[in-house]
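Complex shown without one protein chain; remaining protein chains in place.
For chain A:
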Amino acid sequence: MKIKAINRSASECTRERSQDVQKVHKNLDPALHPFEKAVEYTRALNAAKLDRVFAKPFISAFPHDDGVTCLARNPKVLNGLAAGCADGIVKLWDVPGKRSLRKLVGHTGAVKGISIAPSGDVAVSCSTDCSVRLFRLPFAPFMSAGPVEDEASATLEFQGKHAFRGIDHHWTRNTFATAGQQVDVWDHERSEPISNFSWGSDSVTSVRFNPAEPDLLASAGSDRSIALYDLRSSTPIRKIIMQTRSNAIAWNPMEAFNFTCANEDCNLYTYDMRKLQSAACIHKDFVSAVMDVDYSPTGREFVAGSYDRSVRLFAYNGGHSKEVYHTKRMQRVFSVRFSGDGSYVFSGSDDMNVRVWKAKASQQQGTLVARELHKQAYQDALVQRYQHMPEIRRITRHRHLPVPLYKAAKLRRTMTEAEDRKQKRRVAHSKPGSVIVKPARKKKIVTEIE
């Protein structure tokens, strides 16, 4: 007779000392794990719920003395943020320290645009007082030093002929472009613009350099146009006129032929600059004019702020927003920026505050240990796997909105539905081919001018 029976010794299966790590045994045999699908679904449901429970995106607010009109992030350091104010003061902020570093003074009108040079030590700001000022940025002292309210004035001043509405520094060179009556391109060394572009008589509100093509820039104007310029030629290249005005423009840093413009008609439009006849994507959900837009450095998402007092985050190809941020106190949002690591979002609004938000609302702050990271990844994967299940979709999609926003959205929905219905009926009751239905992505484009 040969016999062998299970005989475990407790000393082999358990730890030796209480300081040791607990011994964990694993057996992946499916017979030991019944209900695996049901358990996984339950976990996915719990993960979706927990995600919403922990969705607390607001981090802090930085106070100013007047409405915040423009923001700029420092491309060189992660914690640097400059905010321009309607009273003509630019404040430099140390974001993790939650303290101001300097007040940059000198402008007599509202600061309308600010941009930081790629070297990270120079900022240029433009204002309605027809001047552009160049400031040397101080090196941030240690974290514990507390707020610094020292005033610093401009090292250089460029005088223009008209009020400026926007500014953007070049990604590599010592030049910057301003928007006003026309688009001017300036050099740090020269007091006069090195070149200017104008097309039509209306003013330009926003200008942005292309991150990949050093000579390319795009602008949005109050004549409802979006124009592309080449610095090597003396005239603009191409321009489209839309039905409503675009307030801001942002290039996708990873797909640098795509740009997104924030439009007055509550939508954002992403265009491929090689194919301007139709928008590549329309990003809906706002209920009032979109004021500013900025891309995440990853190019996978962008943030937009609106006159309806909300900030929304969109996937670069998402027709609807994936997040909406609002607070009771936040007023009209004039400016938004992504942080350099793509994990925070800044918004400057009329209520004299710069707000810092998390880019992923339920993200846990601080350093995560490997186990936490693993768990987070597992939960994300679960939610993604079961995202189409009605129970989970309902939870993940739900966002609370303030009543005015909710009602306005509802009204807009009713209106668009009515329009659609009317058009359908019109088509049904007319001679085939007599009513031309323009696709939504082309509808808002009036003309394209070369």
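The working rule: a contact is a pair of C-beta atoms (placed from the backbone, for glycine too) under 8 Å apart; a residue touches a chain by one contact, two chains touch by 3 or more; residues count from 1.
By definition in this document, contacts and distances are computed from a predicted model.
S.K.: Since a chain is absent, check the UniProt entry for it and pick the matching name: "BING4 C-terminal domain-containing protein", "GPI-anchor transamidase", "Ribosome-assembly protein 3-domain-containing protein" or "Exosome complex component RRP40".
M.R.: This omitted chain is identified in its UniProt record as "BING4 C-terminal domain-containing protein".
S.K.: Of the residues A:28, A:369 or A:436, I need the one that contacts the missing chain.
M.R.: A:28
S.K.: When the complex is taken as a whole, what residues of chain A touch the one chain not shown?
M.R.: Residues of chain A in contact with the hidden chain: 1-10, 13-14, 22-35, 37-43, 46, 386, 389, 428-430, 432.
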